[in-house]
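A single protein chain has been removed from this complex, and every other one stays in its place.
Up next, chain A:
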């Protein structure tokens, strides 16, 4: 297997050229049904966040109301703006974790793709084992080990484990092999560049498009992660928004008024990721199978 992100210069042929044929109503209907299924809960949360607590369970599901700004104000007041702290924490965990793990992965992937060295196949097999090892199963032993060094219930407890991503290393190895020609590195060496300069100044820019994909993958994985911060953190000021909101939902069981805040919080929390997706959509061109055909 390999993962190939199409270089920016190789744009897929426009659909009109590829299929200059009439449209199919069946295809259109099926795709619209799929789109409706996927948009329904999102549409609901947008509408529900405009309802007051009494309207939430008593008016028609998809009938909007006018209380969005009241709800946001109420949510903001909750324990001195705790919700917005959760959002900042999520951004910090996902942004910091993804940036660090992309750099670590790029260096390791570059070494695996462009060098021959003793132990290379051992390292590569370790990476593959790591890809198949589900990270959440490690969460409990990671907690116990970090507890021994007194690092649980700190930002580092969530950040450090997210710095290593075997899948990111695997992807970077493929990007480096596919986009950085040996001749270019050789030329850099002839010009007297050190290995580090050849990597940082020559290879990294060439791998840029692939690195954005790795960054996005890791950003979404950390932003969406629940079990690791749930286990590591006890202080709710350190929570990411996923753990915070699920805690609020728990409170809703005894204080139904909290449900409005949960719904409004859920709505606000998906806006940053949706914006990120729509603006960076062209980087989501991950072909998980390309290399296996070529191999």
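Note that in this section contacts are C-beta pairs under 8 Å (C-beta built on N, C-alpha and C of every residue); 3 or more make two chains touch, one makes a residue touch a chain; residues count from 1.
Note that in this section contacts and distances are computed from a predicted model.
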Among "L-lactate dehydrogenase complex protein LldE", "Sugar ABC transporter permease", "Signal transduction histidine kinase" or "Homoserine O-succinyltransferase", the UniProt name of the subunit that does not appear here: "Sugar ABC transporter permease"
Touching residues (missing chain, whole complex) on chain A: 1-2, 4, 6, 12-13, 15-16, 18-19, 21-24, 27-28, 30-32, 34-35, 37-42, 44-45, 48, 56-58, 60-62, 104-105, 107-108, 110-117, 120-121, 123-124, 126, 128-134, 136-138, 140-145, 160-161, 163-164, 166, 169, 177, 182, 185, 189, 195-196, 199, 220, 223-224, 226-227, 230-231, 242-243, 245-246, 249-250, 252-253, 259, 262-263, 266, 269-270, 273-274, 276-278, 281, 284-295
